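A single protein chain has been removed from this complex, and every other one stays in its place.
Right after this comes chain A.
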Amino acid sequence: MAIFRNGTVLDHDSWTVVAAGAPVPAEGDIIIALADFIAQRDALLGRVGPVGVAVEAGEELDDIVGDLPRLVLVALRFPKYTDGRSYSKARLLRERHRYGGELRAVGDVLHDQIPLMLRCGFDSLEVTHEPTLRALREGRVRGVTVHYQTSAREGREAAPNPARRWLRAS
């Protein structure tokens, strides 16, 4: 499973995705489905290894908001690239709940949506689409680099014209 993080494609990922309802391994970095996390919350948070939670597009963030400081990773799913719910949730995690851990886009992650995902606060992407991986490796995923809105990347995007306060350039 290839992961794109901090501008590079990594062919190996330290995280293991625990299948829904499956037993939780004692060690290692695990990503667990939201329902399982809720069911085993105390045990999981008491675990030695890092815990990440996977949230489906139709699921609410309410049940993890209080635990965000202890979650090392949150994965938000794009069941299809045309399903935009996880963009809003990413922004809520970053801008409202000040989540500072790894925010991973999983599912139908494709070339032309990646610039939007990054602006909404994702900092890692699980990519399976071969042409998208190739484009990432070759540095061809750029999109439009000037923007009419601020984003979850405030502080990392330039403000090219202070008179037009919401303009940004990445």
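By our rule, a contact is a pair of C-beta atoms (placed from the backbone, for glycine too) under 8 Å apart; a residue touches a chain by one contact, two chains touch by 3 or more; residues count from 1.
The definition used in the following text is that contacts and distances are computed from a predicted model.
Per its UniProt entry, the chain excluded from the display bears the name "Nitrite/sulfite reductase", taken from "PepSY domain-containing protein", "Branched-chain amino acid ABC transporter permease", "Nitrite/sulfite reductase" or "Pyruvate dehydrogenase E1 component beta subunit". Across A:14, A:128 or A:161, the residue that sits in touch with the chain not pictured is A:161.
Of the candidate positions A:17, A:38 or A:116, contact with the hidden chain is made by A:116.
Listed for chain A, the residues touching the missing chain in the whole complex are 81-85, 87-89, 91, 95-96, 110-113, 115-116, 119-120, 131, 140, 142-151, 160-161, 163-167.
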